[in-house]
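Here the complex is missing one protein chain, while the rest keep their positions.
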């Protein structure tokens, strides 16, 4: 098993009602599969998922990418700084 | 007669050995004629004159322009601020 | 002689942005020019337009609240700086600062400053590139508070693999 920490920012934090959670993943889980697992646990996230950015260890990640062991994952909308 | 004040800046101040002088001009003297009068009084100015900027009452002026009564004249090299 | 290590400053901060201090920190003895961009909170938006994928109409803003994924944001700022140096090898110092928290109209929220020996080295273009890229890849978000309510502002840029 692979225990990872998932951070939520902006609308994702609001929808999830929290700023982070730990989740246990099977080995070789991909980012796409992780997103589905998160929606299963927190249905409010679904509305945001079509426009989600995901990072793994502070680099942008994509649905087909595997989630490495102990990774720091983050979910957030397209950025709006400046 | 037309008494005007002539200001010198940068290399012109150095060459003239002063930062200003008063000079009496005949009416209808032009900027070009004024330059010649100044060189006659201060020969050291001659070396600079091929590359002189002249202002009359704080606007750029040219050899054919007449010098108005009581004008504030300045002679200086191309600017190098910044 | 140019030093081999040019200064780079990246910061997500709640503190006021001190432009004098930041420019001083990226000024070397070989520096003759700095191009600086700062963005402020607009209290009144009068133009119809589109920014970061959001269509907007004229409106008032009471304040903005910024949040950041700080460690990733600072790493992405470093990436923006690396991209600038790869495009303009004339750039000497770079400072990239994003202020976060509750920020009121007229307050500077972001700064990009680039220095170089001369002004014709791409230093203006580098600063412009820096703010454009910050708004694409640096994980910072803002929520707008208006007399009529509040709204998260979302961008539209989707980073590509390796960005």
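We just call them A, B and C in the order they show up, numbering each chain from 1.
By definition in this document, a residue touches a chain if its C-beta (ideal position, glycine included) is under 8 Å from a C-beta of that chain, and two chains touch if they have at least 3 such contacts.
Treat the numbers as computed from the prediction; the structure is a model and nothing was measured.
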item: Partners of the unshown chain among those that are drawn; value: B, C
item: Contact with the hidden chain (one of C:6, C:37 or C:88); value: C:37
item: Contact set of chain C toward the excluded chain (per top definition); value: 1-2, 18-20, 23-24, 27-47, 49, 51, 105-106, 108, 117-119, 124, 127-128, 131
item: Hidden partner chain, residues of chain B it touches; value: 7, 9-11, 14, 51, 53, 55, 58, 60, 62, 74, 76-82
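One rule holds for everything that comes next: only the chains that are shown with their structure count from here on.
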item: Category of the chain touch graph - line, ring, star, complete, other; value: other
item: Distance from chain C to chain B - Cα centre to Cα centre, in angstrom; value: 49
item: Whole-Å gap separating chain A and chain B, where each centre is the average of the chain's CA atoms; value: 74
item: Sequence positions of chain A contacting 2 or more other chains; value: none
